[in-house]
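A single protein chain has been omitted from the complex, and every remaining protein chain is retained in its original position.
A and B are the chain letters, set down in written order, and residue numbers restart from 1 in every chain.
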Amino acid sequence: MNQSAPDTLERASDDETYYLNMGPQHPSMHGVLRLLLHLRGEKILDCEPVIGYAHRAHEKMAENRSYIMFIPNTSRVDYLSGMIYNIGFCQAIEKMVGIEVPARAEVIRVIVCELNRIQSHLLWLGTFMLDLGGVTPFLYCFDDREEILTILDRVTGSRLTYAYGRFGGVTMDVDDVFIEQSRAFLVRLRERFLMYHALIRENVIFQERCRGVGVISEEIALKYGVTGPSLRASGVEYDVRRAEPYGGYERFDFEIPTEKAGDCLARFDVRVREMEQSCRIIEQGLTALPDGPIGPKKLIKKLKPPKGEFYFAVESARGHFGMYILSDGSDTPAKIKLRTPSFSSLSSMPDVLRGTMVADTIAIVGSIDLVIPEIDR
Amino acid sequence: MSYFTTIAGGLKSLVTGLGITARQMRRKPVTLTYPHVKPELSEAYRSLISLVQFEELETHDCIACMQCVKICPSFCIEIDGGRVEGIKRMRASKFEVDFALCSMCGLCIDVCPTDTLEYTKLYDEAGYEREWVYDLLDPFRDFEDEFVERQRVSDAREAAEKAAKRAAAAEAKAATEKEPEVDP
Partner (left out) sequence: MPRTFLDIFGNPLLALGAGIGGVMTVLSLNTLFCIWFERKVSAWIQRRMGPMEVGFHGTLQTVADMIKLLGKQLITPRGVDKPLYHLAPLMVFAPVVAAASLLPFSKTVVLTNINIGLVLIFMFGGFAVIGIFMAGWGSNNKYALLGAMRSIAQNISYEIPLILSALPIVLLISAKGPMYEIEGEMIAINGMNLAHITAVQADTGVWFVLLQPVAMLIFFIAILAETNRAPFDIPEAESELVAGFHTEYSGMRFGLFFFAEYSNMLIGSMLATVLFFGGWDGPILPGPVWFFLKAYLLIFAMMWIRWTFPRLRFDQLMTFCWGALIPLSIVNLLVTAFLIKVL
């Protein structure tokens, strides 16, 4: 491929426009995203996301292994909400095959998933500030995130790729230390929220950089299927946990934060308020943790799924994560299609970025919280 | 007027920010100076796998059932084994794991029927070749003959005990058959 000439956009007719390959190697492209920018000065005339640099063929791998062997893969599709994907996949299979989940396992799953959600949002908060040029909040967020990773590490044995879910339950039980650590963490996090509010949200430079920047209107959001916090910041109250409750979320009392503006600031606010709601869910879960088994006595290895098509969705930290499973009745799925939220969010970028500045690109792309391997799968 | 209030408000927020970082500056660093201070691994830490040395067996208890081979999503385990002359228990003769492929998902440990697999506490191991194969049985090779010998003895004793029991049972059965039933 001839890199000197853009390979997808037509050459501009005048001399004033030029092309800028932002990525795949760029400090703030969160991995290997490539944005082909069509610029005049610093103004963006057009933008084309080029993806595929982190393709690992997870969907294809699913066709070559039994359902249970796909569990470790799910944590790696989106490494930031690995727990949610992991347990979401187990929940999908459970619903497809009809496996009962004990009450304790269900509550544990909710708690660890919400911890994972907070962890993901904290990392987003840090990297978003890094994109805006503030390095210090990034380190503070990582400090907090470290606590969550330590808590989850104690329970699951891993810090990022959990592989914690099993069909019908989870691998390891939680103990009193876990409950204690989680409670202590919630106390700490709520204090830190105050600090983040004063250090980041109140900061005049931050507000100037975010207010009115990168407005994703409700129309565009719905057109491209943007989900998760980015959609809720555009004023649509849609959350899979509420719209199609799964895994016992219907028993928890939580709000779905929404904002009207749809700009970077709104997305920031929605995510921060979502972390607070996750704290509430964890608290309720820790209080109402029932006794009992955490899964079937014997590991369920062989499945006998019914023939046909099946769709199940969970709310990941980035939005609507759907699994479309085509089963031919054997132990190996005929096809698993993963519907990942980052992909849809990225699709909306050309419409959103048109007419903004290069510096805004970084803020906007940062604010929609992309995980590149999730786009490519 | 709003021009000045905006500037004043902005300045105030900036000063607040500086205050926060100043407060953080006085606090202790949270760094773990890694090569000097090793991290404390959690109990459940998932790392490379190894075979358990059971106290009562004085060796591992891999029966070469192939469950872990079948479930491994990275296809990195290779096992050979089968019956050993003279003992009842199946024994593995080869347990090769390619750690370059292993993703440390823990499915093999979950699936093991004899619980003879466990995690090690190695966290900084790295392979320097494309294939990084360990035979997990290597540390147990020296015990194997002894174990088989012991097992043969205990199996023989067990068999003898069983035979004796069977004989006793047969005797007792014969006795009960002879005697008429007392209980109506």
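What we mean here is this: contacts are C-beta pairs under 8 Å (C-beta built on N, C-alpha and C of every residue); 3 or more make two chains touch, one makes a residue touch a chain.
Every value quoted in this text rests on a predicted model; they were computed, and no experiment measured them.
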- Message: If I consider the whole complex, including the chain that's not displayed, which of A:42, A:100, A:219 or A:328 touches that chain?
- Response: A:42
- Looking at A:17, A:136 or A:332, which residue reaches the missing chain? A:136
- From A:77, A:362 or A:375, the answer for touching the chain not displayed is A:362
- Query: List the subunit A residues touching the unshown chain?
  - Reply: 18, 20, 26-28, 42, 129-136, 139-140, 143, 199, 203, 205-206, 208-209, 357-362
- Query: Which subunit B residues would touch the chain omitted from the figure, given the whole complex?
  - Reply: 7, 14, 17-18, 20-22, 24-25, 27-31, 33
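Operating definition for what follows: only the chains that are shown with their structure count from here on.
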- Item | Contact footprint of subunit B on subunit A as seen in their complex | 65-66, 68-73, 136, 140, 143, 146, 150, 153-158, 161, 163, 166, 171-172, 195, 198-199, 202-205, 299, 301
- In the complex, the residues of subunit B that touch subunit A are 9-11, 13-14, 16-17, 20-21, 24, 30, 42-46, 67, 71-73, 103-107, 110-111, 119
